[in-house]
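Heads up, one of the protein chains got dropped from this complex, but the rest are sitting where they should.
Every chain is named by a letter (A and B) in the order it is written, and numbering of its residues begins at 1.
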Amino acid sequence: MEGDLAHIGAGLAAIGSGAAAIGVGNVAGNFLSGALRNPSAAAGQTATLFIGIAFAEALGIFAFLVSLLLMFAV
Amino acid sequence: MEGDLAHIGAGLAAIGSGAAAIGVGNVAGNFLSGALRNPSAAAGQTATLFIGIAFAEALGIFAFLVSLLLMFAV
Partner (left out) sequence: MEGDLAHIGAGLAAIGSGAAAIGVGNVAGNFLSGALRNPSAAAGQTATLFIGIAFAEALGIFAFLVSLLLMFAV
């Protein structure tokens, strides 16, 4: 058995990256659901859509960053 | 017992890639749900659909990238 234990950690961190996509999907999905019911209000909530995506995406990118650090920096 | 611990990590990272599909499915599913209720508004929300899919898909591709890196680059 060879290899570095940090590589197991990198794989585990990538699960976090994928899990964050559930949050992103929830934001965009609810926006689409509401925008198709009331299209005239959609333009006014576009900023909120991107704010919600940004905050959820950031956590996924943090997990991806941990993956990269575990593979190449630790 | 032989093998490389990085291969366990690659398999774990693929879980993250699959989890991201839940988010992508949520985006596309809500779009379809709304578009079938109000088909005339669907064309105006196509851009939002692809934006939502792109952000959620990106996190899954990051996890897939971690898998590939663990198998071939580390």
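Operating definition for what follows: contacts are C-beta pairs under 8 Å (C-beta built on N, C-alpha and C of every residue); 3 or more make two chains touch, one makes a residue touch a chain.
The structure presented is a predicted model; accordingly, all values stated were derived computationally and were not measured.
Counting over the whole complex, chain A has residues 1-13, 15-27, 29-31, 33-35, 37-38, 41-42, 44-45, 48-49, 51-53, 55-60, 62-63, 66-67, 69-70, 73-74 touching the chain that is not drawn.
Operating definition for what follows: only the chains that are shown with their structure count from here on.
Centre to centre, using the average C-alpha position, chain A and chain B are separated by 9 Å.
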